[in-house]
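Some chains omitted; the rest stay in position.
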Amino acid sequence: MVKRTGRSKKVGLPPGTLIHTGEKGTAEPKVTIIDYDEATVQEREVKTIEECFVFRDKPTVTWINLDGVHRIDMVEKLGDCFGFHPLVLEDILNTVQRPKMEIYGDYIYIVLKMLHVGDPSHPIEMEQVSLILGSNFVISFQEGKEGDVFNPVRERIRNGKGLIRKMGSDYLAYTLLDTVVDNYFLILERMGEAVELLEEELLTHPSHRTLQEIRKFRNEMISVRRAVWPLREVVGSLGRRESPLIRETTEIYLRDVYDHTIQVMDALETYREMLSGMLDIYLSSISNRLNSVMKVLTIIATIFMPLTFIAGIYGMNFKYMPELEWRWGYPAVWLVVAGIGISMLIYFKKKKWL
Amino acid sequence: MVKRTGRSKKVGLPPGTLIHTGEKGTAEPKVTIIDYDEATVQEREVKTIEECFVFRDKPTVTWINLDGVHRIDMVEKLGDCFGFHPLVLEDILNTVQRPKMEIYGDYIYIVLKMLHVGDPSHPIEMEQVSLILGSNFVISFQEGKEGDVFNPVRERIRNGKGLIRKMGSDYLAYTLLDTVVDNYFLILERMGEAVELLEEELLTHPSHRTLQEIRKFRNEMISVRRAVWPLREVVGSLGRRESPLIRETTEIYLRDVYDHTIQVMDALETYREMLSGMLDIYLSSISNRLNSVMKVLTIIATIFMPLTFIAGIYGMNFKYMPELEWRWGYPAVWLVVAGIGISMLIYFKKKKWL
């Protein structure tokens, strides 16, 4: 539940020391390059990172995707070639970053969290994506977990669908951002279904397990919120075009992404309020159940204690107990007993305990 | 309860792809045009969207109302003719927008939520309304649910009541906004009645159902607040006249709408505080009921346990039990029993348990 940040490995080291702090991906890192302009597309997967260097000065838009940041040497070489600040490289490797954006002279560094929807019974998987946006390139770094959400973007570049081939690298960066954010809605839908199921369970047969589900769900929501909340700011300041790398035509699209992050936050907020309402219902249903248990006990005790007392009285061995000699004594006791029992039941009926 | 946003249909598509994400309205879309200036009014319902195009350049104020945004083709054609940005058209079709306002060069795009008051036993129905305000037109898009709240506005245009015929398109947009907000007060009144009923129920016969009512009501309030809260900002920035499309004379009216949205928020806030107070009362009434059940049990047990013990004693079969031989032994036991019982009752009376 509580992520070990791995930050502690770095205590005392000079800044810019490149240490990978995430889980060691075992797979071989995969580097793909897509280079395009309005007329042409070129796509390939390379083995050595050096093959990327030629794209640095090509005027066409280049998207380099490095899937597997645990290969520190690759990240370092790439950084050296493109001239990124050591702190940027450090942040790329450190996979517990908070979403943020940093404007350097001629490139912008963006960190965000990609959420995968896996099997519904599995927890949400989170993968850090770093984007570096330059005037003619976007470099994206992934942690190397299986799969990503960028295939539709690749498809659009290949087919030339939409504006993407006509626009610059900033539009590509926007598209990647947008795709990540759009994916949050899948997570939200899954959450919405979970909330519905929880509500139903709560109303029909609440149990201690329900509470634990609520708790687990709340913790999940906390981590999703931590991924989304700072992104709002990131997208917001990109949209304010604080760097000349963002062209005016892209601004309006970024505003759109901004709206989407707000919608995500809104939905999370709504779920949070619903969950806290559920907790109240859960606690009150426990109390209600205690109440109904106690009513059963009280009804039983209230009926049988007087009756047992009466039976006890006529079980006494006094010599002079005239009732014992009566011919109808015994049936009379049964009558009294039945009378008391029935009147008690009527009493409880009227008190709405039955 | 949790709205499926339908956003997930759009994951991975290029921005500006027109996909309708709401429930498919089945009805045929209805397009009505009202064109007026101070002297003349012309009103008609058209079959094809192309009939609207002539109004684009007419100097008179034109109000085009398209009821049924699931007809993507109509929206698209209209957008093409009037030159709206693809993202605007996308937002019009996406019916889970948050209320917002966006200023484009020569038009303003406004999204808001219309709340219908249906049958009191039904949940509040929410319909997204998009307004596009140009210098000489207002185009409104509705989801195509049955009925809208704009009939009084149509009536006022027809009769020339009030200022509406003398003012421009911005005043028409204001009037539509105002009508939607005014309708919120109907919802508020209905809510106020519901709160009163809940309070009464809570004080006379609180039950688990009451709690669920409170919860349902709270969820309803959350969604109304989500519709109203961002509207405040929308109306506020319209009132600050950030676009030249808003004339100075209209500013004061927008300030008035702004006041109304604040009144709505205020009332919602008050209801929220009252509901949370109700929850406390509900929980304490459960505890009180438990207390009173336990008192009954304790009284019964405290009275009959000693009595049964006494009866038990004289039911023993010891050979030498002198009391058993006494002539008045049996009546004496009854006396003792009655004495204990009555003193117990007095004790409980004094402890205020009876």
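Points to keep in mind about this one:
Labels A and B are assigned to the chains in the order they are written; within every chain, residues are numbered from 1.
The working rule: contacts are C-beta pairs under 8 Å (C-beta built on N, C-alpha and C of every residue); 3 or more make two chains touch, one makes a residue touch a chain.
Computed from a predicted model, the values in this text were never measured in an experiment.
Sequence-identical chains make up the whole complex; the displayed set comprises 2, and the total in this structure is 5 copies.
Here, only the chains that are shown with their structure count from here on.
In the CA-based superposition of chain A onto chain B, the rotation angle is 70 degrees, rounded to steps of 5.
Each chain gets a centre from the mean of its Cα atoms; for chain A and chain B, those two points are 27 Å apart.
Looking at the complex, you find that chain A touches chain B at residues 149, 151-153, 156, 161-164, 175, 178-179, 182-183, 185-186, 188-189, 192-193, 195-196, 199, 203, 252-253, 255-256, 259, 262-263, 266-267, 270-271, 273-274, 277-278, 280-281, 283-285, 287-288, 290-291, 294-295, 297-298, 301-302, 305-306, 308-309, 312-313, 315-321, 353. The residues of chain B lying in touch with chain A in their complex are 1-5, 7-8, 10-17, 85, 87, 91, 96-98, 100, 102, 208, 211-212, 215, 218-219, 222-223, 226, 279, 282-283, 286-287, 289-290, 293-294, 296-297, 300-301, 304-305, 307-308, 311-312, 314-317, 321, 323-330, 333, 337.
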